[in-house]
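Written below as structure tokens is the structure these notes are about.
Here is chain A:
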Amino acid sequence: MPEAGVPVGYFFAVSTLLFSLGVFGALRRTNPVAILMSIELMLNAVNINFVAFSRHLGAADPVRGPMFAIFVITVAAAEVSLGLAIVLALLRRRRSADVNEFDALKG
Partner candidate 1 sequence: MLSLLIFLPLLAAVPILLLPAGREQEIKRLATAAAAAPVLLVALMWPGLGAGGPGFLYEVRVPWVPSLGIEYHLGVDGISFPLVALSALVFLVAVLASYGIRERVKEYFALVLVLEAAVMGVFTALDYVLFYLFFELVLVPMYFLIAIWGGPRREYAAIKFIIYTMAGSLLMLIGILALYFHTGANTFSIPEIARRAPELVPPSWRLWVFLALFAGFAVKVPVWPLHTWLPDAHVEAPTPISVILAALLLKMGTYGLVRITHPTLPEAAREFAAALAVLGVVNIIYGALAAMAQRDFKKLVAYSSVSHMGYVLLGLAAGTAAAVNGAVFQMVAHGLISAMLFLLVGVFYDRTHTREMERLHGMYLATPTAGVILAFAGLANLGLPALPGFVAEFFTLQGVMQVGTGFFTRIAYVTVIGIVFTAAFNLLMMHRVLMGRPREEFAALPDATPRELATLVPLMAASLLLGVWPAVIMRMTNGPVSEFIRILGGA
Partner candidate 2 sequence: MPQHAWIIPALPLASYALTVFVGRRLGERAAYIGIAALGLATVLAFWTLAAVGGGASAAMSVPWLRLGDWEIRMGFQVGRLEAAVLAMVTLVSWMIFIFSKGYMHGDARFNRFYAHLSLFVTGMLTLVMADNFLLFFVAWEIMGLCSYLLIGHWFEEVENARAAFKAFLVTRLGDVGLLLGIWTLAAATGSLRFADILEKVEAGELSGSLVTVAALLLFMGAVGKSAQVPLHIWLPDAMAGPTPVSALIHAATMVAAGVFLVGRTYPLFEAAPAALATVAYIGAVTALVAALIATVQTDIKKTLAYSTMSQLGYMMLAMGVGGFAAGLFHLEAHAFFKALLFLAAGSVIHAVHTQDMHRMGGLIGPLRLTGLTFLAGALALAGIPPFAGFFSKDAVLVAVHASPYRALFWVALFTAFLTAYYMTRAAALTFFGRPREREVIEHAHESPPVMTAPLLVLVVPTALFGFLGPWFQAFVGGHEAHGAEAAPVQALAIGAAVAGILVAWAIYGFRALDRRTAIRLLKPLYVLFKEKFFFDHLGLAVARLGMLLSLAVGAFDRLVVDGLVNGVAWLVLLIGRGARALTAGSAQAYALVMLAGVVIGLFIYQVLGRVG
């Protein structure tokens, strides 16, 4: 269904920017809450892509793309609640929320 409107490249530009911001944040920030937020950014970049592609490719079933996005949003919400719970647990235990202080995964 090729339609006039915003070209699909613009959506990519936005989602790429969002994703890169998310990656940078997830890698650089030391506050776990900020990291979670950055991950949200990355997921939302993906969501934009889903929706944009769905529209751009004119899928037979126009709901499928947005459907994925809704799923991702749901899972992300659950994930964040879990993540925040972990952060709270960490805060209680270690009186700190700096990720650099957690290296229990060390080999």
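What we mean here is this: a contact is a pair of C-beta atoms (placed from the backbone, for glycine too) under 8 Å apart; a residue touches a chain by one contact, two chains touch by 3 or more; residues count from 1.
On how the list was made: all candidates are chains of the complex that A comes from, given by their letters.
Small disclaimer: the values here were computed from a predicted structure and weren't measured.
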Candidate number, among 1 or 2, whose chain touches chain A in this complex: 2
Touching residues on chain A, where the partner in the complex is candidate 2: 23, 26-28, 35, 99-100, 102-107
